[in-house]
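Yeah, one chain of the complex is gone here, protein chain that is, but the others are all in their spots.
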Amino acid sequence: MKKRNWIAYPHIVWMAIFVLVPVFIVLYYSIVSISDNGIQLTLKHFARVFEPLYLNVFIRSIELALISTAICLLLGYPAAMILASKNLSKRNMLIVLVIIPMWMNFLARTYAWMTLLERNGLIDTIVKAIGLPPLNIMYTDYAVVLGMVYNFLPFMILPIYSVLSKTNKSVIEAAEDLGATPMVTFKRIVFPLSLPGVMSGITMVFLPAVTTFVISELLGGGQYTLIGNLIQQQFTLTMDWGFGSALSIFLMILILISMGIMSKYEKENEGGGLW
Amino acid sequence: MKRFFSAVSLFLALLIIVFSAAITTGCGSNGRTIKVYNWGDYIDKSVIKSFEKQYGINVVYDEFANNEEMYAKIKAGALDYDVLVPSDYMIKRMTNEDMLYKINFDNIPNYKYIDDRFKNLGYDPKNEYSVPYMWGTVGIVYNSTMVKEPVNSWKILWNPKYKKQILMLDSQRDSIGITLKMLGYSLNTKDQKQLEEAKQKLIEQKPLVLAYVGDQVKDQMIGNQAAMAVVWSGDAIYMMRENKDLKYVIPKEGSNIWFDSMVIPKTSKHTADAELFINYMCDTQIAYKNADYIGYSTPQTEAKKLLPKELTSDKTAYPDEGDVKNSEVFEDLADSLPLYDKIWTEIKSK
Partner (left out) sequence: MVKSLSKKIYLYLIFFFLYAPILILIVFSFNGSKSRAHWTGFTLSWYGQLFHDQQILTSLYNTLIVAVISSLFATVIGTAAAIGISRMRKLPKAMIINVTYIPVLSPDIVTGISLMLLFVFLHIPLGFITMLMAHITFNLPFVILAVLPKLKQLNSQVFDAALDLGATPMYAYKKVILPEIMPGVITGFLLAFTLSIDDFVISFFTTGSGFSNLAITIYSMARRGIKPEINALLTLMFISILLLLLLVNYRMSKDTKNKA
């Protein structure tokens, strides 16, 4: 059969102009030093990236992002399954309902979370009314993770829902007819079939979670620098575009390599890439 | 399926409408136009309207949220603004990099109303490039129901009695700056040893700090979330109006005194009209309107007289020279910025 790849060309051209060229601009800034004596090639920005101080920032950010992604998956998968099992007319409406909160401005939403979480905030008031000790989670890592889970959960639910929504029902019924328990059906059939959606969801949650900075600033009380904050600082405070670019290129390489390794270990990998 | 295609055709129709709208508005500016770039919510909007009406000049008005982001856009040559309102140290940086025009003060007769205290300052020593728009200080705002002792020194921010009751600014320049002041150094220091000392102090303070905050500090203090916070005076005025228990102090060691001033960037193609605008902003009635709307302190002496007495006699908004005698204006740190950034990252990673 003749391949009809041409329909991908508009996208490829777009990516070449608006993604690849900017990446080269960033790469350029990361390997030059601009001073009064002109422009010189340098590796000093990358050398700084490998200082333990900054490597720790990387590790911490990736840790927090991983935890948030895992929680999103645990919360989101069952929700996606339930949504996919609803009948068609209800389903579309529910799926839009999942995403609508994210249309309200991010800053306004986060401020609202602060109203809920802070000392004498709504949540602690309720907790105290029941007679429990206050949680005091404002300005802790818990608050940061909560903020990330909240903001990225729909990005986990939607792709999983979309693959589950048309999973072949007859396959599942056949399995059940053959005496498989619901648990086995899920493990052997439903989950493997939904894996591409899960992978998409993880990508859409994990990648933005690594580089987020407003959540840790507002809900975490700015106690720790995350990689997103660090890069943001280089561009908007320190004006050290070289170091900022180097950090961002390093992050890019780190993530692309680890995703490459992940896809290598994926067993039934006919098509290449993650899919 | 049909719905999808009708959506696509709707989109095409929309595209046409928008593009035609974009084109007509693009051509619509046949008269004189100036472009102004100011902080968010930092002007009484009616002032722009009245300027347009009086001079027949159209104003394109954009807003930014911090100096550095504004600088990045101007530096890239992305935009041809005529008037900017950066802060002191940023004006210094921009003059050093030859990004600003000298203002022709013959065209700014209203400059005579600007208080002489605010002329010839470090960031514009010969008064060539900038006209002050708003000014203020940095100090401690504290809740008098939670803090009973007198507050007059930065040292109180290191008092273990207020563990987890202290809010610091999530701003490297300000937080390191006040620590330097407490230690008796200049807040513009580039001396490694002094900065190292400040770093140790801030690391020592970290367990006492509830959070490093930005704009949300206002709500936090109004809502009695903390006992004290480092804030800008303009915000302090607003906070004290909302919560009567709050008090503002400029510590005796001295502090930072800041200015947001109007300048004309070299991207401007209409410098004469820009000067017209700057002069208009210094008009007594107009400066009064802006000061009244924003609530920050105006450097315009006549406009100050029109403001309510209880505001102008309040030392929070209008400290006299004695209150700020140890205070300094920020200078551009240039090459030392990465050092400050590294110190801040080290503090944050403890």
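As written, the chain order gives the labels A and B, with residue 1 at the start of each chain.
Just so we're on the same page, a contact is a pair of C-beta atoms (placed from the backbone, for glycine too) under 8 Å apart; a residue touches a chain by one contact, two chains touch by 3 or more.
Since this is a predicted model, take the numbers as computed values, not measurements.
Novice: Decide which residue listed in A:T69, A:T185, A:S216 or A:S245 touches the omitted chain of the complex.
Specialist: Touches the omitted chain: A:S245.
Novice: Touching the hidden chain in the complete assembly: which of A:N92, A:T125 or A:T181 does that?
Specialist: Per the contact definition at the top, the residue touching the missing chain is A:N92.
Novice: Quick one: which of B:R173, B:K201, B:K218 or B:H270 touches the chain that's been left out?
Specialist: B:K218
Novice: Considering the whole complex, not just the chains shown, which residues of subunit A touch the missing one?
Specialist: 1, 3-12, 14-15, 17-23, 25-26, 75, 78-79, 82-83, 85, 88-89, 92-113, 115-116, 122, 150, 153-155, 158-159, 161-163, 165-167, 193, 196-197, 199-200, 203-204, 207-208, 210-211, 213, 227-228, 231-232, 235-236, 241, 244-245, 248, 251-252, 255-256, 259-260, 263, 271-275
Novice: Determine and list the subunit B residues touching the chain excluded from the picture.
Specialist: 1, 4, 7-8, 11, 14-15, 18, 22, 35, 39-42, 45, 60-66, 69, 72-73, 76-79, 214-215, 218-225, 238, 242-243, 294
Please note the rule applied: only the chains that are shown with their structure count from here on.
Novice: Could you grab the centroid distance between subunit A and subunit B? Build each centroid from C-alpha atoms only and quote it in angstrom.
Specialist: 34
Novice: How about subunit A: which of its residues touch subunit B in the complex?
Specialist: 53-54, 56-57, 111, 114, 118-120, 139, 217-218, 221-225, 230, 233-240, 243
Novice: In their complex, what parts of subunit B are in touch with subunit A?
Specialist: Spelled out, the residues of subunit B in touch with subunit A are 66, 68-69, 71-72, 170, 172-173, 206, 209-214, 216, 219-220, 223-225, 337-338, 340-342, 344-346, 348-349.
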